[in-house]
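Here the complex is missing a single protein chain, while all its other protein chains stay put.
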Amino acid sequence: MSTGSLQARAEGWLGNNDVRLLITLALAIGGLYALFSVVLGFQLNGTVNTLRRVAFLSAIYAMLALALNLQWGYAGLFNLGAAGFMAIGVYTMGILTAPVTASPPGFGLPLPVAIVGAILVTGIIGGLAALPAIRLRADYLAIVTVAFSEIVRLTLRAPEFANTRIAGVAFGTGGATGLSLPSNPIRILFYTDPATTAPAPNALGAAIFSAVEPLGIEETLVIGWAYVIVLCLCLGLLYWLMIRIGKSPFGRVLKSIREDQQVTQALGKDTRLFKIKTFALGCALMGLIAIFWRLSGGYASPRMFKPIQTFYIFIALFIGGTGSPTGSIVGGALFASLLFEGPSFIRRVVAEYLQLSNAPDTLVSALAELGTLDVTPLLAYSVQDVSISALRLMLLGIVLVYLMQRHPDGLLGHRKAIASSVALSQQATREDDNE
Amino acid sequence: MSKNGHSARSDQTRNGQQEQILKVENLRKTFGGITAVADVSFHVEKGSITGLIGPNGAGKSTTFDLITGVQRPDGGAVEFNDTEITGYRSDQVANQGLVRTFQIARELSEMTVLENLMLAPQNQAGEAVWRAVLPRARAQVVEQEKELREQAWEMLELFEIEHVAHESAGNLSGGQRKLLEMARVLMTDPEMVLLDEPLAGVNPTLEEKLIDRLHTLKEQGYTFLFVEHDMDVIMNNCDTVIVMHQGSVLTEGQPDAVKNNEKVLDAYLGEEVKI
Partner (left out) sequence: MAARDYYSRGQNLVYNRPVLVIFAVIGVFLVFDILRQVGTGTVAITDLMSYLWNGLVLGMSLGLAGVGLSMTYSILNFANFAHGDLITSGAFAGWATAFLIAGLGEFSVESLILIGGPIAVGSNELGINVVNTPLALLAGLLVAAVLTAALSLLLDRIVFRPMRSADGVTLMIASVGVALFLRNFLTYSFLTDSRGLTGGNVPQFTVAGVTFGGHQITLVVVAALLMLGTHILLQYTKIGTAMRAMAANKDLAKVTGIPTERVVKLTWIIGGGLTGCAGFLIALQQGTLTVTMGWDLLLLVFAAVILGGVGSIYGAMVGGVILGLASRLALVWIPASFLLVAAFVIMIVMLLVRPSGLFSGRTTA
């Protein structure tokens, strides 16, 4: 099938706007970071690595936003406990797959089994948590879910479970130090024996490595990019899934529940069941996405799952809009690339070009210099690691307040897509029924 | 639009009596210190249009709420089609074939008129999330969606609101919302509909149209119980009239009998009436 008709089908399916929007966005972000890299004098390897990092984080946040959008944008469930469910997913996988001889020990199951197990466990716990919580009003649900998320984190952090034996089965969470995770599974594609420390490349690996070597691109970067490509495929799949759900009768009921639960129930729909299913599905997805995220890093720790992590996803969601899946991707990508990674690059560019050497130790000294109209000390103070990180989060806070005041439904606004699996115009004889 | 293949005449039971589709016995509900419904008992015959009237505060809306599961009764029983439905949730009641409209039209304003209508039918295969997604099961869903779409368009034609099919329900005029409310509830393919002041705030032309539809639907086998304040409408269209006062049923019977009932007149004039 030629690319022309493929694109035409995609556009016909999504609507011109969405496809163009996403492609433009990807190119723009990519271009921006390529520019950053050039300005900072990176070699090709460095530039490609930068692009990889941004793409990775954007894909992850886009997927997390899609999962959260299912619960909040589609069904109106305010789940502030996302981080907790992400932790459940990652840790369940880690514990299931850790070798029986490791410290802490695990169940020694193969990775695919562990991942499936983790998804099931997270979904089931999500469903159980939803059973009593679902009838709470939105702000109480928020408080309950964030409390639940903290309970999960504190339990995982507790030394009592770091290395324990329950009902004769030995396993452990690693406590505050964290849990190691299996090595990056993508390596299987490129190495014949990925488990060893200095593995030998297989045919595919050898071919690609040797092809890019003259460009200065390292092996680890190839692995990294391969992982990102897989992530993007998963993102595409999740996107498709969300659109399908949105257009289905199931999605229609969710839309109705979000707006007026009593009417939906009066029409004969068991709203509790719909909410519980949606909650459980969303949680299971979050667990899976978190697994994708942390598998590439090799370890998990309770610190990664603090409530602030949930708020980050919500910010991404609100930026993009609580309606369409496209909005979630836009929000996730913008959040990850601009608000998250952006400031550290700006810092490096500024530091590089303004040759800010001696940063004053304190804000007070920096401000004092303003008296002589010298801005550089303040600038130098502001671009230090801690300061720029704080400034970034201050900016996030302002963005969030602004969004809530002006665009409570997000930049791309609330869901406009019709919730039906067929086109709703009169002529039933139309050929293409909008998929 | 056909209705379960039933016709009013087939509902004669052995004794030649009309079948009672809805039986309410000794319903009771208190909120805090206030008794909204003290002791309500009545029955509705299948295939009839029955009116429920009474001065403000008589407990009519609360009775509807108790029957349809929006509130749980403190005492008493509700039987629909020989099935005990006391204390059922509102979705369970609707699943039995008994639905209601609301006094203030609750259109789902962020959805289009068509979406509103297609939401309503019960037992949609596509309401199971996996069926909406997996390819083979989805084909079935698409087929059903097409059928529902046809039904929706027919319903739009019946109520003459085809021209707003793609409008957001929130953009409709008051009268159109009322029509949508009724059309939507009929899409659930019910046996009986409780209408809570369906003509409130409706202009005379539309009122005539609505009443006309009610009679058409009655011919097709639907049963209606509706609350109304317009006495002419009640007297001219109902087979039976139930009068409520201060949380109980004052009397029930044919419109003429009720019209001339002294107790009913007293109740409306605000007198204390011994039930």
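Some observations on this one:
Each chain carries a letter (A and B) given by its place in the written order, and its residues are counted from 1.
Basically, a residue touches a chain if its C-beta (ideal position, glycine included) is under 8 Å from a C-beta of that chain, and two chains touch if they have at least 3 such contacts.
Keep in mind it's a predicted model, so treat the numbers as computed, not measured.
Note that the undisplayed chain, when the full complex is considered, contacts A.
In the complete complex, the residue from A:154, A:273 or A:354 that touches the missing chain is A:154. Residue in contact with the omitted chain (choice from A:136, A:346 or A:379): A:136. Across A:146, A:304, A:380 or A:422, the residue that sits in touch with the chain not pictured is A:146. Contacts to the hidden chain, counted on chain A, fall at residues 78, 132-133, 136, 138-140, 142-144, 146-148, 150-151, 154-155, 157-160, 311, 314, 318, 361-365, 382, 386-387, 389-394, 396-401, 404-405, 408.
By our rule, only the chains that are shown with their structure count from here on.
The touching residues of chain A, counted against chain B in their complex, run 241, 244-245, 247-253, 255-256, 259-260, 262-271, 274, 277-278, 281, 414-415, 418-422, 424, 426, 428, 433. The touching residues of chain B, when paired with chain A in their complex, are 68, 70, 89-91, 94-95, 99-100, 102, 106, 108-112, 114-115, 118-120, 122, 124-129, 131-133, 138, 141-142, 145-146, 149-150, 152-153, 162, 165-166, 184-185, 188.
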